[in-house]
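Let me begin by presenting the structure, written as structure tokens, before commenting on it.
The complex is shown incomplete by one protein chain, all other protein chains being positioned as in the whole.
Order as written gives the chain letters A and B; numbering starts at 1 within each chain.
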Amino acid sequence: MSTMQITCKNAALGYETGVVVKDLNFIISEGDYLCILGENGSGKSTLIKALLGLKPQLSGEIIFSEAIGKNEIGYLPQQTIVQRDFPASVQEIVQSGCMNRCGLRPFYNKQEKQLASDMMKKLEITHLARRCYRELSGGQQQRVLLARALCAARKMLLLDEPVTGLDPKAANEMYELIARLNREDKITIIMVSHDMNAAVKYASHILHIGGRQLFFGEKEAYLQSKVGKAFLEVSDMGGDEP
Amino acid sequence: MTEIWQTLVTYLQFPFVQYALIVGLLVALCSSLLGVTLVLKRFSFIGDGLSHVAFGAMAVAGLLGVSNDMTVVLPVTVLSAVLLLRTGQNTKIKGDAAIAMISVGALAIGYLLMNLFPKSSNITTDVCTTLFGSYSILTLTLSDVILCGVMALIVITVFLLFYHKIFAITFDENFANATGVKANVYNLLIAVITAMIIVLAMNFVGSLLISALIIFPALSAMRVFKTFRSVIICSAVISVFCSAFGILFSIVIDTPVGPTIVAADILIFFIFSLISFFTGRSTKA
Partner (left out) sequence: MKKMNLILTLILTAAVLSACGTKSQAAAENPDSAVTAETVGNASESEEETVIPRSPDADPNADVDLTTLTSNMVYAQVADMMYTPEKYTGKVIKAKGLFSVYHDEAQDKNYYAVLIQDATACCAQGIEFIWKGDHAYPDEYPEIGKEITVMGTFNTYEEDGATYTQLLDADLTVNS
């Protein structure tokens, strides 16, 4: 349908000590909304590292299209303990997303500052620019980090459990925001989650892993598949909601 | 009061007092700049660890009869800094355990060597001044001051040039890495300049008190200020002020220099804690 951005062929990922996840075969195209599902320890975080180009695959191939480049993925990591009491203004954090554009230049130029303020406007956090990050609500903090990710890369976003720790309302807003970015700005979304309901509601494609690739394909096909049905049942009963 | 003032004015004319002030302020400035990053990265104790390594290296340098301690102390300390950072990443020995291990190990071996092969007749004095730095700040030579000036210049330049990068990797190393900022390179850079500052500061407050110089101004500033830049600036101001006050107070009232500076830093920390408490600005639990 549209241009391929990441192609993964027979890739196996892991450490020297052993393979964590193997048989990965999937394609991510422009404008996709891919949701990566899997239990804890299924290899999700290893896959994230590989997609970000931080960890080479053990075997097989992961091909990034030229348009996307290796470090051109905006990343929304899970919050760390360090950040919780970090003294920094929203503006400082959003601007730090422009870092990879600077090279060795020690300061941000006009375009980068403009980009940062555009992104804050897009995510409706301009009024928070001078506020201290640690004093914001969870939802606001995630928006700040999302704005920073957008400064780093405009074509693809990789979100690692973006609603962890948010209350249902904030989580919902976050999902809507991501969907809007995907819909209106044609930004490719890769979301790692174990929130089945969100995946079903928003994603266009599903990648389900558990030590190896269990399923890859469009959402509709997934819902009909054996893996999908089994997982859906578990989620419904188990109350996997945060 | 006028008498104290008069004494102060007189003492300020002594070259070694001027040297002490110059070196003291430069070290305070440098350590506070890095302190914020180290505290936020949960590396507060790296200062302690490295200073003990420097102490051990000093003992070895004395043993080898090296004319200039620095030629041994600086490389060894820098190397340890790099190693400590490495162990932080691979998890065989956890970061804090590695720091503790190297820290007390170097301290013990250093003292052992000094006792087994005494360089000078007065070991207690040597150990006392190296650990608490009571007086060595007042016995600097012009070449010490120049060396310190050059190193401070390097540290400040590096810090200014890489300010935004240091912020980025301090706030979120994963993100920085993911977007192509070489976090490891900058971590290494931070480790190296931290080591340099510690070697510098050893003369100043002594091995045991260096951590105070690194963490107190940063912690005080973080109580009240809310942006990274204002925290850095405030911490630098606090640190420089406390050091100047500590040096002048100690020579006039006759207290040991290093502990006096640290006491001033502690006092400021409490004042800032009170300010943040009463203004209700601190939202931290």
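One rule holds in what follows: contacts are C-beta pairs under 8 Å (C-beta built on N, C-alpha and C of every residue); 3 or more make two chains touch, one makes a residue touch a chain.
Nothing here was measured: the structure is a model prediction, and the numbers come from that model.
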Which shown chains does the chain we cannot see touch? B
Sort through B:Met70, B:Val252 or B:Leu267 and give me the one touching the missing partner chain. B:Val252
For chain B, which residues touch the unseen chain? 6-7, 10-11, 13-17, 20, 122, 124-125, 128-129, 134-135, 138-139, 141, 250-257
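We adopt the following convention: only the chains that are shown with their structure count from here on.
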Residue ranges of chain A in contact with chain B within the complex: 52-54, 70-71, 73-75, 77, 80, 82-83, 85-89, 92-93, 95-97, 99-100, 102, 106-108, 130-132, 134-135, 145, 148-149, 152-153, 158
Chain A-touching residues of chain B, taken from the complex the two chains share: 40-42, 160-165, 167-168, 170-172, 174-181, 221-222, 225-231, 283-284
